[in-house]
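Handing you a structure now.
Yeah, one chain of the complex is gone here, protein chain that is, but the others are all in their spots.
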């Protein structure tokens, strides 16, 4: 770009993840140091569609936010400027409006912090004349373009803590305890937390499970004197075909948000094992809480790098972690296929090596 | 008692609670110091019914157990020696067998650590010639005879931590987050954790709730700009009559353990409020984890006192906390009516004063 | 008082303690509900001496502060209005000025949250025509008028966590680890944390220690195969007379804030035991962090009660916890002798019973 960058705008889209505030803090502090002005749009793209929702961010705006979960800008995955709901059944392309608003505020670069959805929307503004820089965010860690995303470590930490807690009570009684964790498409959280917590069974979306294998594992443990088992279930885990039909009657299908996968596994196990089966559904607790030190450092590094890319005018890029380096990759790389757990990969093999049953 | 006490046996009955191991450690260490021998029966009364399940406890047995949840002896609420299941449909009174086994081991006093059920069974052995001393245990804190029971503080801490985590993510989105916590009959955990975590709504078994009041509170908060709400639900919370019928269709009645109360409240709120409603069911996590410092100190004090009562031969008693003192009360006092939350009491009034809606 | 109370002012004096913000939040919310206006003075009495430092407190002022350590009003133990430093060596009585400022703002009651120093200053305003209500605060729990003070449980929790962490590393090596905790005059934190964490030695100000006894305990443990020991030292712990002289040469007397007691005990032990001796000084970490659930509930109850006392015009009183009840006691009761650990009392006896050496 020929003319100097003077003013940038940042938004946080999609579901929230611990580490967003460290990103915003580092971005704002670095940008100000580099003589850039910073605006923030509230509630993701919503803040660029509705008037009066772009706020100026200064050092005071980001004071004390480093250890906080959530995002001071608010997140939203509802507003798609290219398909924006304007009535009960009407949708409009309001992207021109967004472009207009950004120009109106003399914004030189738009920084979008978000997952593949947000990044995809962001990249569509480039051809409309709005330079865009991305910061990847997915609590599920399922983005191939970066080794790690912030938020994931915190979520795994929360799930691991839960498994630790379940262990002590499971040992006191003869019980099977099912823990449902996040992960609709990718099983990284279940796999990492299950390994970290010493689960006996881990079920992930990438490996369809055979309930009878799981029951067998639990019974074998009982026979060897370990009268309890802990089963970690990613919310997208599914039984192998054939199982579904027979069990559908007892499924809480009307309450999908209640953690169908954990409840289903529990229902399937009852009768197959002689233990009481109890379920814990962690839900949104995994998105909350103070970001872990890992996520705070990663978020801070991403925020600093994004500001530096702004200053250098290197739009069309996204920050990423590769090994121990923070680098710039193309914005499109975020929109690739999600990085799923490889059923033949190292981490699954590690889980099997320490005796964890994966259901198939 | 005329002859000196030389040998005692301890068991932990009922559901486990953080603090049992501190009790056992303090009891064993103190008893040995007082020249008593100590045995432990495994899995509650089961260990007195089955042969070979009374083990000798020495200093080594209790080394390193202070920070651990659960009970090294195992808990069980299944074996009732006065009504013991011996076949699919047959029950027998095996209490004479228990008396015989205790005599066979020259046990002078039986120490029962447990809730009202365990304490009630224990007290029935006194007329059979077995001196009994009690240590009260209820994670629900619903025992009138003692100001506090161990385990409760840890459980409230876990639930409070969960509310803290939900807060940060709730603030980032527009959401109603429902958290189901323990408490089938008594709402102490919900009430303490809800006050400590700054919940917007707390529902407890002692106060039947009007779902419309709750929805109104949530809508009012939205109108004042607070676009999220956190609803803490004790698992025994019930709607006021009349509500039940209309909602039964959508209830996950076939999965009562999945936290009916939290799921029900969520289902009832959907449609009544414009927010997404999500549910977290903490489940057994609340029983697990390392006991809090409060519970470790209380458990240790109870264990020391119980050993001293053994030494002094003061059977028929139970240890209890009154103000800042650990005292001995009658064993029967544990079997009184449970200590429920007083809907007109101070703590409910405190909750209302800080703006919490209690549903009625 | 004959005329109705309409406006109150609150200040937080002395060192900060986790739970101050819960007190302020509950006080403000309850007072507003009771149709009182609330002001807050910044930095303790300083905010009543300097102009422009009384701020109005509304619901927004206390939003989100429940889980936060510190005090949104700031604390200070420097400004004594009856002996106020006005120059390098000059002190003045500026109490008339404070009275004037409170009258100027139409303050009907002054609520002082603080320890014996703050409470003592507060009570001297009563005869000057300023009604005062007290909320007791001492992280050391050394106030006889109330069973517990907020902040103490959090501080003990932090110290207990530290002992837990030291245990795992101590076991891996042959080491004596000394942990210095708060407690200049009262040993409650050391005693509670030491019992909760399973310390081998606890040294408190109330019991002068014989270093040789401690060394003997450590050597005895080694002989029994426990090749590490953990020594918890309250910062006011002192050796018995006679020891002091011989050791003064090696004392870090020029760095008293560095935790003289812990350093001194470590220096005294070196040479007396065959282990490496290492020291951890927790320092202000104990005052910080999010208040525990116990302290949040207690702080909230105190804040609500204080607001109710204001409404009822019951000045000259202080809130207090007695058993499970929050009551009003006389303001003077806070200024009594501090509640020290009784060397012959139950808690010391409990510590000895579980094998802890107290140094004498």
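Here the chain labels run A, B and C in written order, and each chain numbers its own residues starting at 1.
The rule is simple: a contact is a pair of C-beta atoms (placed from the backbone, for glycine too) under 8 Å apart; a residue touches a chain by one contact, two chains touch by 3 or more.
Only a predicted model underlies this, so the values are computations on that prediction, with no experimental measurement involved.
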Omitted chain - touching chains that are shown: A, C
Absent-chain contact - pick from A:229, A:292 or A:317: A:292
Residue of C:64, C:288, C:316 or C:343 in touch with the missing chain, whole complex considered: C:288
Residue of A:6, A:83, A:103 or A:322 touching the missing chain in the full complex: A:322
Sole contact to the chain not displayed, among A:16, A:108, A:153 or A:235: A:153
Sites on chain A contacted by the missing partner chain, in the whole complex: 25-26, 29-30, 33, 66-67, 147, 153, 156-157, 160, 164, 167, 192-193, 195-198, 290, 292-294, 296-297, 300-301, 304, 307-308, 322-326, 346-347, 349-350, 353-355
Interface residues of chain C (partner: the chain not displayed): 15-16, 18, 20, 68-71, 74-76, 158, 162, 164-173, 175, 177, 250, 252, 254-255, 257-259, 263, 266-267, 277-285, 287-290
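Here, only the chains that are shown with their structure count from here on.
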Chain contact topology (line, ring, star, complete or other): line
Chains most often in contact, by C-beta pairs: A-B
Proportion of interface numbers common to chain A and chain B (over half same, under half different): same
Remotest chain, chain B as reference, centres from CA atoms: A
Separation of mean Cα positions, chain C and chain A [Å, integer]: 41
Multi-chain contact sites of chain A, meaning residues that touch two or more partners: none
